[in-house]
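Report on one structure; see the data block that follows.
Excluded from the complex is one protein chain; the other protein chains are retained at their positions.
Chains: A, B and C, in written order; residue numbering restarts at 1 for each.
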Amino acid sequence: MPKSALPQPVMSVAEIETLLDEAFPQLHHGGRTVMVEAVGPMTARLRLIAHERHLRPGGTVSGPAMFTLADVGIWVGILAHNGPESLAAVTTNLNINFLRKPPHGDVIVDCRLLKLGKRLAVGEATLYSEGSAEPVAHAVGTYAIPAARK
Amino acid sequence: MPKSALPQPVMSVAEIETLLDEAFPQLHHGGRTVMVEAVGPMTARLRLIAHERHLRPGGTVSGPAMFTLADVGIWVGILAHNGPESLAAVTTNLNINFLRKPPHGDVIVDCRLLKLGKRLAVGEATLYSEGSAEPVAHAVGTYAIPAARK
Amino acid sequence: MPKSALPQPVMSVAEIETLLDEAFPQLHHGGRTVMVEAVGPMTARLRLIAHERHLRPGGTVSGPAMFTLADVGIWVGILAHNGPESLAAVTTNLNINFLRKPPHGDVIVDCRLLKLGKRLAVGEATLYSEGSAEPVAHAVGTYAIPAARK
Partner (left out) sequence: MPKSALPQPVMSVAEIETLLDEAFPQLHHGGRTVMVEAVGPMTARLRLIAHERHLRPGGTVSGPAMFTLADVGIWVGILAHNGPESLAAVTTNLNINFLRKPPHGDVIVDCRLLKLGKRLAVGEATLYSEGSAEPVAHAVGTYAIPAARK
């Protein structure tokens, strides 16, 4: 699609993780469990390392843990494309469908940005259990991007 | 992904359109404007032929017309995979994000089923204006599938 | 709640209807079927007069007709409080739950604004069939308010 080439990320995975560590230390409260794995044109992939504090009885990853992974995933996608200025982007809406009980193990989130505007960004997140093709959850989120201060 | 091969449609495009004509004549009230273009494993593609009654001043396709296209698209995806028994499936939730003003012209919806259960099905729909790579809207819908009568 | 008295509408029902007739004649395409009944502090109530073109087989009001009523209802609530400048407000997200099949007859929508910001407004809409206490549908919508031109 040469005419409408997708925007490229402006930050690397390492740069994003450094920024996250500084800006959101609470994400790693109790041990680092969210890893950025890859960013690409309008996409981001993160991994939630299964940890006792994310689990429900029976070993399934909790709803709030999946909510957080989807939310952070889309937000990282925005950050990767807009750069550190968008650290202040805040979630205004998030709609999540829980599709299946996730089995034991890590959860992967594949995010795709649907819109990357000046004031609003919208992205979707599909969550998979590692090694399974069927999604365990799917979310769509909207983020308000504060005007850059000058 | 050989172990978890995606389900295949059990109805052809022609069979679906014949069924739609019988079951939902009101969809074509005022002239046929929604066409099923393709079905595939867990997917369906439909086209909304731009018609005066879907337009807002300025020539943009209306929100309710996009809502209807997304809703019918996911529902056709379910029908294609579950067969005529699921004609009675009803929308229980639909979340739609309007991303850009669609320009003049037809709107294409690409649907992907996220879950195809016995009682609930969930799908997502991405709407494009023909010839453009940027989506104009995105929706996620949940459908309740009535138990088969015996 | 004296400290946080709710904002009052700045337009009357008659003023709103006049504005709607001018700005959205297509809403009344085929006969006037949406009536504004009341506006109050952060609220609006509209009525959809049941008309053949909103019905599905069996006489139930269609999903797209309920979507439109919820969307117009919240938008009217914003208009009533922000005045004609917000005619340009556009829906960015709408999430609707269909709860019961509406019986024959008019549908009433009760809207409540949850946030009335400078750039974003959020409202919810509960839809009832006239004479019934149980809602037939419920929606939440977000609207982007363009910056006033100067």
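Convention: a residue touches a chain if its C-beta (ideal position, glycine included) is under 8 Å from a C-beta of that chain, and two chains touch if they have at least 3 such contacts.
These numbers come from a predicted model, not from an experiment.
One chain is not depicted; across the entire complex it touches A, B, C. Only one of A:P7, A:P64 or A:P146 touches the chain withheld from this view, namely A:P64.
Mapped onto chain A, contacts with the missing chain fall at residues 26, 29, 53, 55-57, 62-64, 67-68, 71, 90-98. Those residues of chain B that touch the chain absent from the view are 92-93, 95, 119-120, 142, 144. One chain of the complex is left out; on chain C, the residues touching it are 1, 3-4, 6, 95, 97, 99-100, 114-115, 122, 124, 126, 132-135, 138, 140, 142.
Keep in mind that, in the parts below, only the chains that are shown with their structure count from here on.
Shared residue numbers account for over half of those found at the interface formed by chain A and chain B, and the copies are therefore classed as meeting with the same residues.
Rounded to whole angstrom, the centroid-to-centroid distance between chain B and chain C, based on C-alpha atoms, equals 25 Å.
Per-chain Cα centroids separate chain A from chain C by 33 Å.
Taking each chain's centre as the average of its CA atoms, chain A and chain B sit 27 Å apart. Those residues of chain C in touch with two or more other chains are numbered 92-93, 95.
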